[in-house]
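The full complex has more chains than appear here; those shown keep their coordinates.
In order of appearance the chains are A and B, and numbering begins at 1 in each one.
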Amino acid sequence: MSMNAFGHLFRVTTWGESHGPALGATVDGCPPGISISEADIQRWLDRRRPGQNKYTTQRQEPDAVEILSGVFEGKTTGTPVQLLIRNTDQRSKDYSEIAEKFRPGHADITYWQKYGIRDPRGGGRSSARETAARVAAGGLARAALAELAPKVKITGYMVQMGPHHIDRSRFDATEIERNPFWVPDREAAVEWADYLDGLRKSGNSVGAVIEMVASGVPAGLGAPVYGKLDTELAAAMMSINAVKGVEIGAGMGAAELTGVDNADEISMGPDGPEFSSNHAGGILGGISTGQEVVVRFAVKPTSSILSPRKTITKSGAAAEIVTKGRHDPCVGIRAVPVGEAMMACVLLDHLLLHRGQIGDAGGRIG
Amino acid sequence: MSMNAFGHLFRVTTWGESHGPALGATVDGCPPGISISEADIQRWLDRRRPGQNKYTTQRQEPDAVEILSGVFEGKTTGTPVQLLIRNTDQRSKDYSEIAEKFRPGHADITYWQKYGIRDPRGGGRSSARETAARVAAGGLARAALAELAPKVKITGYMVQMGPHHIDRSRFDATEIERNPFWVPDREAAVEWADYLDGLRKSGNSVGAVIEMVASGVPAGLGAPVYGKLDTELAAAMMSINAVKGVEIGAGMGAAELTGVDNADEISMGPDGPEFSSNHAGGILGGISTGQEVVVRFAVKPTSSILSPRKTITKSGAAAEIVTKGRHDPCVGIRAVPVGEAMMACVLLDHLLLHRGQIGDAGGRIG
């Protein structure tokens, strides 16, 4: 019911604003006995951390996580884990302009419409900074998955930036960590760098598509009909700031397929059923097939741009606004570790739900 | 927590299998005093009902809804409303083949992998027939919206079938109810009829994209950061059978936009803020802007086709299967009323959530 929480058995509530003293994630329901340290979580936060290259905001935040509860002598105890991240780069800049004028494309106006009050500092709760808490929770989820379902491997990467798509014939997973865009295509990385440089210099921004693949997911995770694995993944991804579309497997392209093309034929392999293709994205009827689970989501361009835009003030007067400050020309870049974190949380949650109702680890054939 | 339920304050649990005695929706949390009759709900069910033209399954089901509780003398009492639909066309056909062989693209294999048991009659719980219960619940949600937020108007229609898109310059909402595809484009309806006839005769099927627009939605509905209105709409749509992608506003296309293009500039109109465009799909930061809420989803082609496909049996032996029977060549057609119903449920739920936390009807400017 909680609006700032997600998950059922592995339940994550994030809290905190961009420029308040701290933000964090309260994680309830983590299995006990999972080995975890602040360093284990920090490595995931460091991947998302801003200021690492010229394509992400120059805000300097160490994003150092503190574990305040739920862990004793390096193991989770099964009680709530509080993951706290202090905000250190809270520049006392003048936010009076955005307190009065609504920035187009931002949530300033809707928070005001809803609550009649808001924390305008750096976007407050609607800031992309909130996603740091998700990444921290995802780090804990990954640690639990590593013990409960060690075959699960989650990999996220960018497949599109503006009009530029990767060439799947050049797909090379080892490239992902070697470029600032998490692109699995060395040539694309070079081209996109030029493209994004141009946008950045002109004060513009652009959208992107992120793809995530989870391999090693046991067959049987998910449930009818609103607790479907794809339903929960779609919600998890759509809840990330700036996401406007989510796809599973063939995604929106499924509309163009015929039934003959779309059928992933089944055969028996050494470790269980195998499929001739994966239009389903690893999910049928909301339940995992044992294939790779494939999710994509589109991130809109950063709304903070240097071109002046028309807007209104809180009192309804016409105005213009330019969003100065430190911003990402392609906020999709930093969405990669966030998407991975959300996927880890959803998979762990459904693993626990499955064993709660069914009592095993999933999969009955082979 | 319930896997077969959705919504928070307006909470819908659907139950029932395709070929069991009945199916239905248990709706908890409906506001009291809402005028409702079985006929009010029946009109929405009739739009979804199969067998109305040659493009939908020839299964003959009256889909007659009975209200078993929660309504007294034509008004909701605020207690749970049980909406029951009997299955009447339960042909005692031989389902031994699909009890043994898994149909590619269907949930047969995943239900088996998960539960180790399933109801194979007509797909059981994973049948599209489950969506009748959602449409019934949606009918109740619409009745409540009509009293609580009478300006809200929800319209769904098809915008793509296979490779064919509507021509938005010909968009005519009055056409939607005049053709079997719910297409707002008279010429498209004619062309698509030929196309789909061809597919149907060859035993093939095709996917589609449905678009839904809700106008009159007050600004302020939704909540950070997992109870976002777009998160909940994405989940609601992805939970519909055969849906593989969901978009809000610009959707996946947001990836191609630059920040300059994407910014929906704001000005003050007579009834509140107005926007120069609606790339946001009526939602910013997860909260409604007061603009039209625009959602699209892609439905994969019907998996039941006449071409033989390779598969395996429950014991893992190789096999072939042809899915005979009464099927829709484009299951996307019947997804239109289902999508509308889900949208009605989500909007009502968030209207109630908003007034629970905030105490008003949303919107503070103008």
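Of note:
The rule is simple: a contact is a pair of C-beta atoms (placed from the backbone, for glycine too) under 8 Å apart; a residue touches a chain by one contact, two chains touch by 3 or more.
Bear in mind that the values here come from a model prediction, so they are computed numbers and not experimental data.
Each chain in view is the same protein; 2 are placed here, and the whole complex, as held in this structure file, contains 4 copies.
Going forward, only the chains that are shown with their structure count from here on.
When the CA atoms of subunit A are superposed on subunit B, the rotation angle comes to 180 degrees, reported as a multiple of 5. For subunit A in complex with subunit B, the residues that touch the partner chain are 1-6, 8, 14, 102, 104-107, 109-116, 125-126, 130, 160-163, 199, 204-209, 219-228, 230-232, 234-239, 241, 244-268, 273, 276, 279-281, 283-290, 296, 298-305, 307, 309-312, 314, 316-318, 332, 353-354, 358, 362-366.
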